[in-house]
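One protein chain omitted, others in place.
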Amino acid sequence: MKIFERFLHIDRRIIFVLIAIGVALPLIYPLGFNLEVTENVESVYNLMEELEPGTRILISFDYGPSTKPEIQPMAIALMQQAFTNRIRIIAIALWPMGVQMCNEAFEKVSAEYPNIEYGIDFINLGYKVGGMVTINHMAKDFRSTFPTDAGGNPIDEFPIMKGIKNFDKLGCVISLSAGDPGLKQWIMIAHDTFGKPVVGGTTAVQAPIMLSYVNDQQQLVGLLGGLKGAAEYELLVNKPGFATKGMDAQSVAHLIIIIFILIGNIGYFATMKKDTMKA
Amino acid sequence: MHRIGIWIGVFLTFAIFSFLYKDNPFYKIAEQVFIGISAGYWFIYTIYNILIPNLFVPVTTDLAHNFLLLIPAFLGILMLCRLIPSIDWVSRYALAVVVGTTAGLFFKRYLQSDVLNQLTATMLNPFASSNAAQIIGELILIIGTITGIVYFFFSKKHEGAFGTTARVGIYFLMVSFGAAFGYTVMARISLLIGRLNFLLGDWLGIIKP
Amino acid sequence: MRRQIPMLITFFVGALIIISEFIPHKPFGTLSTSLEGWFLIISGFAIILGQLSLFKVNIIKISRKAPNWSYYIIALVSFSIMVICGILWGTQKQPGLIPISDKILNFFGYKPFDYIFKYLFENLSATMFSLLAFFMASASYRAFRARSPESTLLLVAAVLVMLGRTTIGSSLTGWIPDSLGFLHLPNIASFIMKYPNTAGQRAILICAGLGVIGSSLRIILGIERSYLGGK
Partner (left out) sequence: MKKYFLYFFLAGFFLLHAPLFAQDITFTAADNPNDDGGAILLEWIAPASIPEMIITRSIDKKEYIEIARVTPLLQTYIDDENIEDGQEYYYKLAVLNEDGDIVQSFTASAIAKAQWFNTDKIPLLIMTLLLGSAILYFIVSARKGKRLYIRKISGLDTIEEAVGRATEMGKPLLFVPGIMDLDDMQTIAGLNILGHLAEKVAQYDSTIHVPVCRSMVLSTAKEIVKEAYLRAGRPDAFKPDSVFYLTDDQFGYVAGVDGIIMREKPAANFYMGAFYAESLILAETGFESGAIQIAGTAMPSQIPFFVAACDYTLIGEELFAASAYLSNEPTQLGSLKGQDVGKAIIIITLLVGIVLEIFGIHFLKDFLATH
């Protein structure tokens, strides 16, 4: 049974090439599988829809270019939903690269919403170090944590910041997070200490851990996990974008990996049986 | 310059992908550029977004109200003394403040969020629902959480009924590791989709980026 | 002096932060708030320290002609270019020391700092992590074997989640009638995520949480001193 031994020793470069093709082809020739919206994504959407026009929310950009493909689509879809409903966004970043991610998302979205004005409907307050400690500080004294926006202009100059001294006047907190500091810290401080509803968009790596917080204590109201979560959200706000486009490629790549896992295991069991028979 | 930028990006992308074949000078160059730029970015953003607005501006414009900020400024400078080996021990004073604050905050926040709230979130009445899947699910959740904690119990030998409970616990842990594994596959593939979208869209223009 | 005073500082700071949770009254509440503000500034210096020591380590490696030393020059140069661009012309939102001329702005389309970020850094960083997609695929094939009941459970859960969490999962089992809806792959994946996965993760969270509590307590009380370095 030589073939089974072959199964065990496929050159990894063949796998590399197959994965690359498996991802590239569906991008060029979409297959058009349909998408189902899951419960946790819907909770995020509903929370946002229930906010009254004019409400201010805080979005924290806790990621960088390394995870941009997964999280940027969420940022864009959330911004689109907020601006459609006249929800105002205060953006901050716990990762320095988050400032640029936020700028890029805003530039893209604001082109569709000409009425949105910086300082009234949206503000980018820039990056602060310190993770959990800094969140705790801004929850008690927001204005001394953020004396200026990302451009160094005092926040008193912007109408959107009027009366914001802590989290009291925020509708909810959203953390778009790729790790630490990120969503976990926001849950611990913004919800568990100061009682603000928190929702999150995370990389798929983070999602299984964060699901423990989606519970009847509402530590986390809802969660967008990875590209799939982003695609579902694009579907809900009815603005298909990068994530929706990537779903087919994602499916095919998963299938390829599953097939290789099966091949590896078939080879393993077949050769093991032979070994034990010999013994 | 947009086009040139794209070409630089493509070159760097392939330089890093060449690592898949084997470690080589192109990869090493790209890696060092990455490290250098990343460090420069952190440096600049820390100065513009933190040290200037939160320290320099308040202290220089209104010292009377902000003189207390000179304390963290002093501690920060002590922190930098770590670069000079002969007096690097003074950085411990600054480190002590940082570590003390973190330890104090971690103590209460982990206790609240990861212990107390997780505990109350598991206090469920599984029979409250009429949906069979939910009843089974919540029973699984309760049993899994308790047996999982039992697995991490170190002051008792895993034998007899206790050992069996721990054994059940490890099975639950394995399922969650499997789920986490599946999700990680998903994450990494998404990043590759992002890259190919750049190559096929922004660079080659085969698809709409 | 070199160890006792830092330990005392840690004790007072840590204790104050914990006490302020229960006693919001002055001075505890206000003191802990100020301390957290200081933390932000000191951590800012810590980041600067990190970048400067990277600079220093690289210079040492180059001057000692450590293996591959020539590559470290590249890191130094890119670091310096980034810092100089940032200080001179500033970033997208932030003005720098000298006003940027329209000529440079029109030439690059962005400020130089942002140009480097957008075209060099974003691509480098994104590609670095997408490498893992390939390693992930080959590792799944070569190392993931159903060798024991434990690893079998892990594999089965992984495969179900991988199928259920993509569009292909819903297409594969889309024909299943509603009465057997629980067999629908996305529903199976959701069930796994919501119950057994959460049970396992929660057990880990609670036990790791207790671990953090234990180590924080040891640090505050000065029993655990490894963070001070040395013996």
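By written order: A, B and C. Residues from 1 in each chain.
In this text, a contact is a pair of C-beta atoms (placed from the backbone, for glycine too) under 8 Å apart; a residue touches a chain by one contact, two chains touch by 3 or more.
Here the structure is a predicted model, which means the values were calculated and not measured.
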| item | value |
| --- | --- |
| Residue in contact with the excluded chain [from B:F17, B:W89 or B:F181] | B:F181 |
| Given C:F55, C:Y115 or C:F144, the one touching the chain that is not displayed | C:F144 |
| For chain C, residues in touch with the removed chain | 18, 21-26, 28-30, 54, 57, 128-129, 131-132, 135-136, 138-139, 142-145, 150-151, 154-155, 158, 201, 204, 206-208, 210-211, 213-215, 217-218, 221, 223-224, 226-227, 229 |
| Interface residues of chain B (partner: the chain not displayed) | 19, 23, 28, 31, 35, 107-108, 111-112, 115-117, 119-120, 122-127, 142, 145-146, 149-150, 152-158, 173-174, 177-178, 180-181, 184 |
| Touching residues (missing chain, whole complex) on chain A | 52, 163, 165-166, 168, 191-192, 195, 205-206, 209, 217-218 |
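Following the convention adopted for this analysis, only the chains that are shown with their structure count from here on.
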| item | value |
| --- | --- |
| Intersection of the contact lists for chain B and chain C | A |
| Approximate Å spacing (C-alpha centroids) for the pair chain B, chain C | 3 |
| Separation of mean Cα positions, chain C and chain A [Å, integer] | 14 |
| Distance between chain centroids, defined by C-alpha means - chain A, chain B (Å) | 13 |
| For chain B, residues that touch 2 or more chains besides their own | 20, 41-42, 45-46, 48, 50, 54, 101, 105-106, 110, 113, 118, 121, 176, 179-180, 183-186, 189, 191-192, 194-195 |
| Shared-contact residues (touching 2 or more other chains) in chain C | 36-37, 39-40, 43-44, 46-47, 94, 117-118, 121-122, 125-126, 128-129, 133-134, 136, 140, 155, 159, 162, 165-166, 193-194, 197-198, 201-202, 205 |
| Chain B contact footprint on chain C (complex, rising order) | 2-3, 5-7, 9-18, 21, 34-56, 68, 71-72, 74-83, 86-87, 90-91, 94, 107-109, 113, 115-134, 136, 140, 149-151, 153-162, 165-166, 182, 191-210, 212-213, 215-217, 219-220, 227-229 |
| Partner chain A, residues of chain C touching it in the complex | 29, 33, 36-37, 39-40, 43-44, 46-47, 92-95, 114, 117-118, 121-122, 125-126, 128-129, 133-134, 136-138, 140-142, 144-146, 155, 159, 162-163, 165-171, 174, 186, 190, 193-194, 197-198, 201-202, 205 |
| Residues of chain A touching chain C in the complex | 10, 12, 15-16, 19-20, 23, 33-36, 38-39, 64-69, 97, 99-100, 103, 124, 126, 128-130, 133-134, 136-137, 140-141, 144-145, 149-152, 208-209, 211-212, 215, 228, 247-248, 250-258, 260-261, 263-265, 268-269 |
